[in-house]
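Please see the structure below; I have some questions.
With one protein chain held back, the other chains of the complex are shown just where they sit.
For chain A:
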């Protein structure tokens, strides 16, 4: 079953074409990663799908209904979008942040329902926010802050969740913390589309990958099939080694050194010459 279907998407900023003829479908309940080099149109694609940018050409359907057929509030109940660097309002606590995720369900005379309380409590539990629930959001570590934002997204209780590089500024520990949380969300039956910079993380966590370059889809499919040396070399204009991780065999991508790589055997034979060249 399809959660989202995009067809022939085309987008340009003035003359600069950012997306060109992009089509794909997102199967329901999967964690799907978008990878690609800088400037390949990943963020633009996500913003288009979230209606943060106007559709110039092509169609987007969510649960079979056109994107523009939803009111903003109705859309906010089907699709949640977390921008790359979300802005924190100063002074706000984690609890409040998560509660704001219920805004699409609330109205002037309906500011707090039993369902609101239930969803907020669930988001708190799934994202493990107990320890930081009353903390000021500005005082959190990078990983904690992203979990708090994911809590808000989860409280929104949408089928579709779009995340724009939620791990971009994080070290490997916090990256794992956030990706585990994202995986939890997908495992609970939600469709998650996530832009990721780190190919290894993408290959390990995602069910499927969409590879973008020059505004076009270069490959799409199950993560381990997509992540081939040929594709990565072409996408990033580089030369990499792909090794299977011990344990689960997930692809580990390491760049090869370009010029020095050829000299290495001689260096190994005469270690005393190192540093003399």
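Simple rule for what comes next: a contact is a pair of C-beta atoms (placed from the backbone, for glycine too) under 8 Å apart; a residue touches a chain by one contact, two chains touch by 3 or more; residues count from 1.
Everything that follows uses one rule, which is that contacts and distances are computed from a predicted model.
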{"item": "Choices \"Threonine/serine exporter family protein\", \"Ethanolamine ammonia-lyase small subunit\", \"ABC-type Fe3+-siderophore transporter permease component\" or \"(Fe-S)-binding protein\" - which one is the UniProt name of the chain not shown", "value": "\"ABC-type Fe3+-siderophore transporter permease component\""}
{"item": "Residue in contact with the excluded chain [from A:40, A:99, A:146 or A:191]", "value": "A:99"}
{"item": "Selected from A:32, A:50 or A:195 as touching the chain missing from the view", "value": "A:50"}
{"item": "Contact set of chain A toward the excluded chain (per top definition)", "value": "50-52, 72-73, 75-77, 80-83, 86-89, 91-93, 95-96, 99-101, 103-104, 109-114, 117, 120-121, 134, 156"}
